[in-house]
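Apart from one protein chain that is not included, each protein chain of the complex appears where it belongs.
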Amino acid sequence: MYTDIVMDHLTNPRNMGEIENADGIGQIGNPVCGDIMRITIRVKDGVLEDIKFKTFGCGAAIATSSIVTQMMHGKTIKEALALTNKHVAEELGGLPTNKLHCSNLAADALHLAIKDYLTKNPGAVEGVDPANIIVKDDHDEEQGPSCGSI
Amino acid sequence: MYTDIVMDHLTNPRNMGEIENADGIGQIGNPVCGDIMRITIRVKDGVLEDIKFKTFGCGAAIATSSIVTQMMHGKTIKEALALTNKHVAEELGGLPTNKLHCSNLAADALHLAIKDYLTKNPGAVEGVDPANIIVKDDHDEEQGPSCGSI
Amino acid sequence: MDRIYMDYSATSPLRKEALDAMMPYLTENFGNPSSIHWFGRTAKKAMEEARASIASSIGAADPSEIIITSCGSEADNLAIWGVMETYGKKHIITSAIEHHAVIDTVKILAKEGYEATYIPVDEYGLVDPEAVRNAIRPDTGLVSIMHGNNEIGTIEPIGEIAGICKEKGVLFHTDAVQTLGHIPINVQAIGADLLSFAGHKFYGPKGIGGLYVRKGIRLEPQLTGGAQERKRRAGTENVAYIIGMAKALELAIAEMPDETRHLTTLRDRLIKGLFERIPEIKLNGHPTKRLPGNVNISYKYVEGESLLLHLDMNGIAASSGSACTSGSLEPSHVLMAIGLNHETAHGSVRMSLGKYNTEQDIDKVLEVYPGIVAKLREMSPLYVKTTCARKEFCDESGTCSVNK
Partner (left out) sequence: MDRIYMDYSATSPLRKEALDAMMPYLTENFGNPSSIHWFGRTAKKAMEEARASIASSIGAADPSEIIITSCGSEADNLAIWGVMETYGKKHIITSAIEHHAVIDTVKILAKEGYEATYIPVDEYGLVDPEAVRNAIRPDTGLVSIMHGNNEIGTIEPIGEIAGICKEKGVLFHTDAVQTLGHIPINVQAIGADLLSFAGHKFYGPKGIGGLYVRKGIRLEPQLTGGAQERKRRAGTENVAYIIGMAKALELAIAEMPDETRHLTTLRDRLIKGLFERIPEIKLNGHPTKRLPGNVNISYKYVEGESLLLHLDMNGIAASSGSACTSGSLEPSHVLMAIGLNHETAHGSVRMSLGKYNTEQDIDKVLEVYPGIVAKLREMSPLYVKTTCARKEFCDESGTCSVNK
């Protein structure tokens, strides 16, 4: 079902936790779908000096959260904004189709954290207006295959 | 599927053949159903001195024909008229349900032979009017289970 | 790794005796039961003996009351469509916690012009027989209420419900896929008109099931074009599996008293142990009206799939009543029906015990599970550390080790 990379992140999540007095906080997901991610960031000179995650969710949700913190550590805000959920899935060696929409939201959570940071620190990064960072939390409308019980 | 008695009659049919210049001939069945029986009889003093059968048909058709000739050999016309298809099936130790209607017609064939004899020899047996010997050849209307091919 | 299987409700291994009984029919006795020659008759005879054995195992009046199907789902589908298409009534009653094979099928009926009533359940998952009585209408064609729930293990009062249906002149079907071979079933004593089962839930093979249909009930066939199963189910029969299923059922019934003792002991030990070791958990289902091997627990603040994956990494196979294998979207309709909120429903794990589980298995689970829950809670944005439920599991520094 899951790739070895996913399983590795599930077993040994990277950067798990919460940054106290974080510069930005982003949270996405909802309990109906069973996936909630919270990403906290520390920013210095337009660079993500620290990123941490907390996730309630399935294997895919945890692994995407974990790898995003690893991928984006030390990256610039601009680089982070260029990241997509699709990149994340690729970095994990792929995700089961039905997990692509509902559990692959870590990039979105990160973008929300950056938005939060930029809103609190207007003009901190040149040429990036937090109002333009739009994350549609619409995954609960997505039609994935539903479940069968056994 | 078939009882040992049926199989015995199928393997070693009794009184198979046709009486030349028979006193009575009875034939029943039709090719659509795949069962045709012809019974020929020789009668002496109201007694079936000889009976023979010819049958085109399934195992049940052959066995019922064969056993009827055996059961009725030396019996009186009256005894023969009392015979029913049901008796025949019982004497064979039973027949598969679906064979009861379409292939169990030997008693009827015998009755037709007797009717033929009595029609040609009116008054030969006291108290038996051939017009009262009624055999309904309606088995092709019967609803048996139809076939499945494999 | 030594693996511990605790997912017997999903499927059970095929028992040796059943496989042995099947082997001749997977090798030299290969005839098609519809053939009239020796090969066919040999297969047919064995198949009909198996059918008679199944009939007698469930207390049916006659072997012809058993229709063999390819699985439990097919039996459920056949019962529902078969009855509804035959009797021309427009209304069907079922419960809110049926297996998908029933509830999804009823939903499809409801889309195609039939009307459906879904009887709710209480917090333990119990259907109230009086609610069924009140839902019955003159145009009700079928009541379908499951015997034992696959997720939470609750056993429904189907005898009472069957009685009400009989009184009202409505046919009653029960999905006994989780109960046959595990708790006593006599179709005539229960008063069930139709009853579904599946071989792989009682140590028979996977891919075979059956439907008991009381004599006199007509049933529009759903699979057509063959005279098999008295024209009620077309297709060359899986002779070997029918024989395997009959054998497994016969043995399950013979061993039931011992088996029940074995399973309830393990089950109660597991439940007690988990409650002692892990705070903020909740047992789902009824405390006593419960399948002998079923342990369904919600672990607050964590999600089921990640629990399962961590259990699996520790060699423990369980299943989740929440997230399913194919996507963590809506949580289980069963858990929602008993009133859990979404997070809690998502954080539920079913451990279903079986014949081959031992006390050591339970101990192993009790050893590793608290740590898994703690790790995932630590990771959860929903989790706010609570004080320790049980002091004896806390380390000297006073922080609760089970929350680490």
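A few comments on the model shown:
Chains: A, B and C, in written order; residue numbering restarts at 1 for each.
Basically, a contact is a pair of C-beta atoms (placed from the backbone, for glycine too) under 8 Å apart; a residue touches a chain by one contact, two chains touch by 3 or more.
This one's a predicted model, so the numbers in the text were calculated from it and none came from an experiment.
Among the residues C:Ile119, C:Ala318 or C:Ala345, only C:Ala318 touches the chain that is left out of the figure. Residue C:Val239 is the one among C:Val213, C:Val239 or C:Leu291 that touches the chain missing from this view. Contact with the chain that does not appear here is found for just one residue of C:Ala96, C:Ala131 or C:Leu223, C:Leu223.
Residues 1-2, 7, 10-11, 13, 16, 18, 27, 30-38, 54-62, 96, 98-99, 102-103, 144-150 are the ones on chain B that touch the missing chain.
Touch with the hidden chain on the side of chain C covers residues 3, 5, 7, 10-14, 19, 22, 26-28, 30-32, 34-40, 70-74, 76-77, 99-105, 108, 198, 200, 205-208, 222-227, 234-241, 305, 308-309, 311-312, 315-320, 324-326.
Keep this in mind: only the chains that are shown with their structure count from here on.
By C-beta pair count, the most extensively touching chains are A-C. Work out the mean CA point of chain B and of chain C, and you get 56 Å between them. Put simply, the C-alpha centre of chain A and that of chain B have 88 angstrom between them.
Chain C has its Cα centroid 38 Å from the Cα centroid of chain A.
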